[in-house]
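Every protein chain but one is kept in place in this view of the complex.
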Amino acid sequence: MVLHGIMDENCEVAFQREVAGGVFLLGIKSHAIAGKAAPGQFVMVRVRNSLSPLLRRPFSICGVVDGIIVLLYMVVGEGTEILSGTLPGQRISVLGPLGNGFRLPSGIKRIFLVGGGMGIAPLLFLAGRIEPGHAVFMAGYRSSEKAVPIKDLGLPCPGIQLATEDGSEGVRGLVTDLLELRIREDNIEDPVVFACGPVPMLRRVSSLCLELGIPCQISLEAHMACGLGACQGCAVPGSKDSGKVFFHVCKDGPVFDAGMISWGEL
Amino acid sequence: MVLHGIMDENCEVAFQREVAGGVFLLGIKSHAIAGKAAPGQFVMVRVRNSLSPLLRRPFSICGVVDGIIVLLYMVVGEGTEILSGTLPGQRISVLGPLGNGFRLPSGIKRIFLVGGGMGIAPLLFLAGRIEPGHAVFMAGYRSSEKAVPIKDLGLPCPGIQLATEDGSEGVRGLVTDLLELRIREDNIEDPVVFACGPVPMLRRVSSLCLELGIPCQISLEAHMACGLGACQGCAVPGSKDSGKVFFHVCKDGPVFDAGMISWGEL
Amino acid sequence: MNAPDLSVELGGLFLKNPVIAASGTFGYGEEFSPLIDINRLGGLVVKGISLKPRAGNSPPRVVETPCGMLNAIGLANIGLDAFIKDKLPKLLKLSTAIIVNIYGHSLPEYGELAGSLKGIPGIAALEVNISCPNVDCGGMAFGTDPDMSARVTDAVAAKADRPVIVKLSPNVTDIRVIARAVEKAGADAISLINTLTGMAVDIEKRAPVLGNVSGGLSGPAIKPVALHMVYQVARSVRIPVIGMGGIMNYRDALEFIMAGASAVQIGTANFVNPGATIDIIEGLYGYCREKRIGRLVDLVGSISLPGRGKKDLMV
Partner (left out) sequence: MNAPDLSVELGGLFLKNPVIAASGTFGYGEEFSPLIDINRLGGLVVKGISLKPRAGNSPPRVVETPCGMLNAIGLANIGLDAFIKDKLPKLLKLSTAIIVNIYGHSLPEYGELAGSLKGIPGIAALEVNISCPNVDCGGMAFGTDPDMSARVTDAVAAKADRPVIVKLSPNVTDIRVIARAVEKAGADAISLINTLTGMAVDIEKRAPVLGNVSGGLSGPAIKPVALHMVYQVARSVRIPVIGMGGIMNYRDALEFIMAGASAVQIGTANFVNPGATIDIIEGLYGYCREKRIGRLVDLVGSISLPGRGKKDLMV
């Protein structure tokens, strides 16, 4: 599902809010990009008009509300630090929507959305497109401080099962344990898994789903220069089955069937 | 008059105000630097905490009020553009006070302060140290839009004679014409000239004063890296009389006796 | 005043304006077509093509550095046959000069590439990459040795039926020597610079960031180095020079043109601003109009050098 109509727009910031420790919800006005965006797609943001940082930063689209693209991001380095200082009314350059996006299955399925950390961002957008009651949303964090209060984001909000590694909120443990428990023990008909998060988590989700024969789409990250498929910078190794040595996250992805990726090399 | 006690301080911005088209008055809180600063000295400002722009920007100290260093600057490039966006309460790193400063003559003299454009900045500081009535302040600008409303700066304010090149305010012409008129025609006892501004203006002032045997101190600019006399980047050619091939603006200057400089090479 | 004339001629290659998208940063053109009107470009250099397809290096392949980026793509490309079959037909529908960037692992491979592209109508020129630092066999070795550079140039020029641009590596002691060698060997134009070799270390992992350890540095960080080499080469050869390295806007482009470049290529800037090429064309146009410059070519190499002044005087 490669979409056309990519735009580079100098957009006004609608809102910027710290929703958890170092985690920000950013609203950017762009009817054009918002109108085309599909769950799983991302944008490349120029955090300021300067030679440093030089490259744009990729962020998943977390939702679209009234012509506003919503991003959910964590401050991890200089780029996100600068971005978090951008105020409503200021303008930033946004390139998108980029990438393929998730493919929702037809027919009634039991859909598991499994997000680790900021990996919940594209899944929240996806959740909004699924009929209520058909999806289970599982989110995992290190600790409660980093846990995003999903209900307060102003986005269509699924019911959430939470896991924290230190047990400070929700179930103690990894979100993959949550998933494994549900998926192995319950008698679930036609489950489908969508996952996004850190590589070790995705590796675990993938192997679980591959083992159980459950369809699974994961969204990957890679360092990017262009986001457009032009530079070939964002390579990830393809599995033997995929028939490809490398995929490019920005164009072939960021969403891949779990079986396409050579997890051992990632 | 080389002063010691240079400091590098991360200072709070006290105020920032656009006083003319693209000209800003910036107040920076530093009791330490303000306490040591003398007219003619300058500071090196890091316009933001980032690798680009890399180097600090030099600005003359325009005045000192209640532990606040006041700078008057014009937006000409990226550094000054960024600086002009700094808001009260934010912090910027300031290195100073640097350079030698003006040497006020002893005894009663007739003091002419001649500033072109932003060259008025160090002269305003100097004017505040001269007994009222002993100094004539002449300021020249391209046009009235760029003319700084000196009375509104909140600094000790001398009487001003204004020249604009287009005649839109004050006398039409160059500030050097004003000076020449006064200095040649009036019967002035013991005149002394202090000047700061663009090189062509300073060249004219210097040759006039050298011709008439009037003591003249001028403040020069040069591209700087360190501001401390360490890099030797800020060289200006010395006159034959000076006995030096080059002076360094940051350490030997920025204030020089007009006769020390090889004006033809500048 | 008439509209300024931005057109240039580069050793038989005619461009409507001097702004060319650089190899490896513009894909096969189509990637940017949703964003800009590619027909407005002076030209477009495609990603470097080899005889056989190549998958490229292990990731990570790109990393940001201060005002620049390192890439170790490893010359990943679809190979000559797929290029001619799948990409070229679309490219040749564009009304901009299509320049095919080629590289080989041996002299015969370079010759074979040039031979295979012979006779295909529409290809405006060949750009010969003797300078990519990412492939341990070939690449580097050719471009850093004047003799090998000349032999590659000769191998391509002997087979090519259109202008041959040789693209130089900056990772050399004296680039003028290489430039003169390829000029003598039959190059119609020279382009420079390719990337400087560099590296980044991940101090958390205590490992190189790039899967390939080292990579090529591009972007504004290298502009001063590129500009100096363009200046040096332009004064050392009679064939036209195409300058690149960190050009982000029309002012940067003018620096290269005034230093001696007849045309410029835009690489990394496309990632930061996909409209960079168009903005630069418009900027050059506006500059010429404002300064009443009838033909942009009159600016080429127009800097005046300072007198000796007090340089190197004893105190």
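Residue numbering begins at 1 within each chain, and the chains themselves are lettered A, B and C in the order written.
Quick note on the criterion: contacts are C-beta pairs under 8 Å (C-beta built on N, C-alpha and C of every residue); 3 or more make two chains touch, one makes a residue touch a chain.
In this text the structure is predicted, and so the values were computed from the model without any measurement.
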| item | value |
| --- | --- |
| Omitted chain - touching chains that are shown | A, B, C |
| Absent-chain contact - pick from C:22, C:36, C:70 or C:297 | C:70 |
| Of C:85, C:118 or C:251, the one touching the omitted chain in the full complex | C:251 |
| Residue in contact with the excluded chain [from C:62, C:200 or C:297] | C:200 |
| Sole contact to the chain not displayed, among B:53, B:99, B:197 or B:254 | B:53 |
| Hidden partner interface residues of subunit B, rising order | 4-8, 46, 51-56, 93, 95, 222-237, 245-246, 265 |
| For subunit C, the residues touching the chain missing from this view | 52-58, 65-68, 70, 74, 78-79, 135-136, 144, 171-174, 196-201, 203, 206-208, 211-214, 217, 219-225, 227-228, 231, 246, 251, 254-255, 258-259, 302-306, 308-315 |
| Contacts of subunit A with the absent chain, listed as residue ranges | 51-52, 237, 245-246, 265 |
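Here is the rule we go by: only the chains that are shown with their structure count from here on.
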| item | value |
| --- | --- |
| Most distant chain from subunit C, judged by the mean position of its C-alpha atoms | B |
| Where subunit A and subunit C are represented by their mean Cα positions, the distance between them in whole Å | 36 |
| Distance from the mean Cα position of subunit C to that of subunit B, given in whole angstrom | 45 |
| CA centroid of subunit A to CA centroid of subunit B, Å | 54 |
| Junction residues of subunit C - those touching two or more other chains | 66-67 |
| Shared interface positions of subunit A, touching two or more other chains | 51-52 |
